[in-house]
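Removed: one protein chain of the complex. Kept in place: all other protein chains.
Let's turn to chain A:
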Amino acid sequence: MPALPEFDYEATLAACAAGERAAMQRLYAQEGGRLLGVVQRIVRDAALAEDIVHDACVNIWTRAARFDPARGSARGWIYSVARNLALNAVRDGARELAVDDDTAAALDARASLEAWHDMADAFAWQDSAGRLGPCLEQLEPVRRNCILHAYVDGLSHNEIARRLEAPLGTVKAWIKRSLAALRECMG
């Protein structure tokens, strides 16, 4: 993967906080596509994903002044704004109500379980993921998949259990232990 040109997220947020519209536009040009990809993967609806990215951008613009670089990375903050909106949208019951055939088919089509190794190669995982890569590699594949299904696909405990055909309690325990292991590994 070619190295991306350096983009100064902190400076861009500071410029947004100062009311520079061009900074917001640069940020959108830089991250809009991936933000939309991340959100759409979670909500699985293109129109809703655009609504959420819209809301996220408005939020980022209005709350940029409150971003504190001492507490975390600027890019992490940007994604947390969008992911939280997306997760709130799907967690409030709608999806739990009816994981119907369409949804199941969509999940199958994605075949993320099998795709894990392909993705790892395609994305030069070890290089791009920093300390996360080796720490994820230390997890058993099924536990790693729990983490990925949750973070990337936005699946709930129940949905992961169905997806992996594993008992719900087991999935919950896997996730707890995986998180503890990742934190120990990464600090």
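Definition applied: a contact is a pair of C-beta atoms (placed from the backbone, for glycine too) under 8 Å apart; a residue touches a chain by one contact, two chains touch by 3 or more; residues count from 1.
In this section, contacts and distances are computed from a predicted model.
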Chain not displayed: protein name in its UniProt record ("DNA-directed RNA polymerase sigma-70 factor", "Serine/threonine-protein phosphatase", "Sugar ABC transporter permease" or "DNA-binding response regulator") | "DNA-directed RNA polymerase sigma-70 factor"
What is the set of chain A residues that contact the non-displayed chain in the whole complex?
-> 21, 24-25, 28, 32-34, 36-38, 40-42, 44-55, 57-58, 61-62, 71-73, 75-77, 79-80, 83, 85, 87-95, 97-100, 102-103, 119, 123, 128-130, 132-133, 147-148, 150-152, 154-157, 160, 175-176, 179-180, 182-184, 186-187
